[in-house]
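Here's the structure we're looking at; comments come further down.
What you see is the complex with one protein chain gone and the rest in place.
== subunit A ==
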Amino acid sequence: MSLSTAAQEALDSFEQASGWEQRARLLMQWGERLSALSDEEKSDDNRVHGCESKVWLVSRQQDGRWHFNAGSDARLIRGLLALLLVRVEGLSSAELQQLDLPAWFTQLGLGRQLSPSRSNGLNAVLQRMAQLAAGG
């Protein structure tokens, strides 16, 4: 699957980032791109548990394509969520199911954010997406 322009842009900037500081700055910049969630969207149903920070995932399917929005009270998590959304935006369920999202984060140099001991919630969000894609 080819990358969207925005995803390619993310990949380019993270591949060029040297060192943790630059990666952190980029993450925070990406986090600012998420559009803010409304209070209704920050519902219990949309809340993804299993995170130290609060994370919400809002999903909508239109003409067989997925559109997500997400939010968190932590800035670096917002960045991770933005990088996730930019990769999955507009995919069909079948495409979403085939997509290797851990590999995407590894490509970005952020693979460690998915280690099982990390309670940042990214894993839980990926699981929620997988359930949605599977129609669960």
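Just so we're on the same page, contacts are C-beta pairs under 8 Å (C-beta built on N, C-alpha and C of every residue); 3 or more make two chains touch, one makes a residue touch a chain; residues count from 1.
By definition in this document, contacts and distances are computed from a predicted model.
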| note | Answer for the undisplayed chain, UniProt naming, from "succinate dehydrogenase", "Fe-S cluster assembly ATPase SufC", "cysteine desulfurase" or "Spermidine/putrescine import ATP-binding protein PotA", is "cysteine desulfurase"
| task | Would you mind spotting which of A:3, A:58, A:76 or A:99 touches the chain that isn't drawn? | result | A:76
| Which one touches the absent chain: A:6, A:24 or A:126? | A:24
| Looking at A:15, A:32 or A:52, which residue reaches the missing chain? | A:52
| note | Contact residues on subunit A toward the hidden chain run 20-21, 23-25, 28, 52-53, 73-77, 119-120
